[in-house]
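All protein chains but one are shown at their positions in the complex.
Think of it as A and B in the order they're written, each chain with its own count starting at 1.
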Amino acid sequence: MIEFRGVSKLFPDGTLAVDDFSLVIPSRKTTVFVGSSGSGKTTLLRMINRMVDTTSGTIEIDGQPTTALEAVALRRSIGYVMQNSGLLPHLRVVDNVATVPVLNGVPKKEAREAALVLLDTVGLDRSLAERYPSQLSGGQQQRVGVARGLAANPNILLMDEPFGAVDPIVRSELQVELIRLQRDLDKTIVFVTHDIDEAFLLGDQVVILEKGGVIAQVGSPTEILTAPANEFVATFIGAERGKRALSIQKTATGDILVDSEGRAAGVLVQQSEGVVR
Amino acid sequence: MNFLIQAFAFIFDPKHYGTANGIEVRLGQHLLISFEVLVIAALIAIPVGYLIGHTGRGRAFAIGFSGGVRALPTLGFMILIALGVGIGLGAPIVALVVLAIPSILAGAYSGFEAVDRRTVDSARAMGMNELQIVAKVEVPLGLPLLIGGLRAASLQVIATATLADYVGGGGLGRFIFAGVQTQDYPQMLAGSILVIFLAIASEILFSIIQRLVVPAGVTAGRPKDVRVKSSRSRAALG
Partner (left out) sequence: MNWIVNNGDLIGQLVVAHLATAIPPIILSFFLSIPIGWFANRFQVSRGILLTVFALLYAIPSLPLFIVLPLIIGTGLRDPINVVIALTIYGIALMARSTADGLASVDPDVRQAATAVGYSARSSFWRVELPLAGPVLLAGIRVVAVSTISLTTVGAVLGIDSLGALFTDGYQRNIPSEILTGIVVTIALALAVDFLIVRIGRLLMPWSRIVGAGGGRSARRQRTAATA
């Protein structure tokens, strides 16, 4: 569990990125911060591993303030995946993945073997292990980024718009992959995006942020869709434009779902398993 | 062209080898001065440059210092020191070190600056401490530009070390100054040709090193020409 208690961040240039922010992020769930630029979502994420220091307030992980550990040690215990992967260009894929364990003192050979297993986990062929990041596609680089984030077997994984820079087809592949991974690994994932569809797809808990880190609404996708807290949320999720208000229309070829403007939005099928979150 | 033939005759004349003023002795002195100067200048400039590159502070100071050194006439500076410390190697070494520092400094800090900030950011986010970021990320990725700076400095130093003999520092300049005194143009020319060859040899050597130190994996993503532009300003004194 990660808990923000009255956290504020004032940058030296005078921007108040986050003001008196409080939130509980449950363990082993995916929490998504979603908002436009300037909403403070990346700042919030980076405060968890102290890449950004809070100006006031505290952040606790499992009851321990993040300041109890040295920043460097804290960061090693938390996985971090960023946009553009942030891989080290001069290290081979396998060494990139093994970086944190090696920093933690794991023998190099052992760390490399574990890294190969992680490549399997994120769905990358082991033949890519000896390549350099520049020789991979954007989607492959992001997978390596995820593998690296998992390398130290952290309980928490921070993901800062990790799929923001890849094309839509690859993005949806990666999103599906992340859902699968999360089912297997059961990490506490904190995910930042500006894409509401991505937020609803991935999030168990979605946090919609207004400018300056003000929480507009917290809840499951279902809660937010069925009961937008205010006009800002409604606009943000597209409910106002009727994009989310779907109705069934009978056609010659079968039933389809249409939005409020009558555009085809999907088809209705039987729910096979699980419950809507 | 007659002079040129005479100059080469001078260079290949066995009489000019094996004495205290032999070509191989002067060549050795020239190389030794240049090498010593590069080592001293690197020991000063690289740590300072890395500090500037890593912290992002002091860049204005480095640029100002480089500009000042560019305007400083090395000949006058060297002679002034020589009047203080006496003739010999001391004055040329001090003057040449001052001359060499800006290029190496620029190579060191611009090498760090050329590293993608997102790469550094992610290294920090992974839990590298500042020293590890410097050693494992910034130094290897900045190496091509540092070598570029050393290359420019080496050229400047080899070229300018020619002046060292003006204050009794020896080196290949000896043939030039001896030639000037005795109106012996072929000897001057011979000395000049040797210095030119040495300068070109340095360029070739460093261009090979530069190719070797580009970290594998970044060759694709980097512009081919990795010289330090700003420091190429004043290479060829002497």
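Just so we're on the same page, a residue touches a chain if its C-beta (ideal position, glycine included) is under 8 Å from a C-beta of that chain, and two chains touch if they have at least 3 such contacts.
Nothing here was measured: the structure is a model prediction, and the numbers come from that model.
Residue in contact with the omitted chain (choice from A:30, A:43 or A:66): A:43. Touching the chain that is not shown, out of B:23, B:189 or B:214: B:189 (per the contact rule at the top). Interface residues of chain B with the unshown chain, by the touch rule above, are 1, 3-4, 56, 59, 63, 66-68, 70-77, 79-80, 82-84, 113, 117-118, 121, 155, 158-160, 162-163, 166-167, 173, 176-177, 180, 185, 188-189, 191-193, 195-196, 199-200, 202-203, 227, 229-230, 232-238.
FYI, only the chains that are shown with their structure count from here on.
In the complex of the two chains, the chain B residues touching chain A come out as 116, 118-119, 121-129, 132, 136-137, 140-141, 215-218, 220-221. Residues of chain A that touch chain B in their complex: 46, 49, 51, 72-77, 80, 82, 84-92, 99-100, 103, 132-135, 148, 158.
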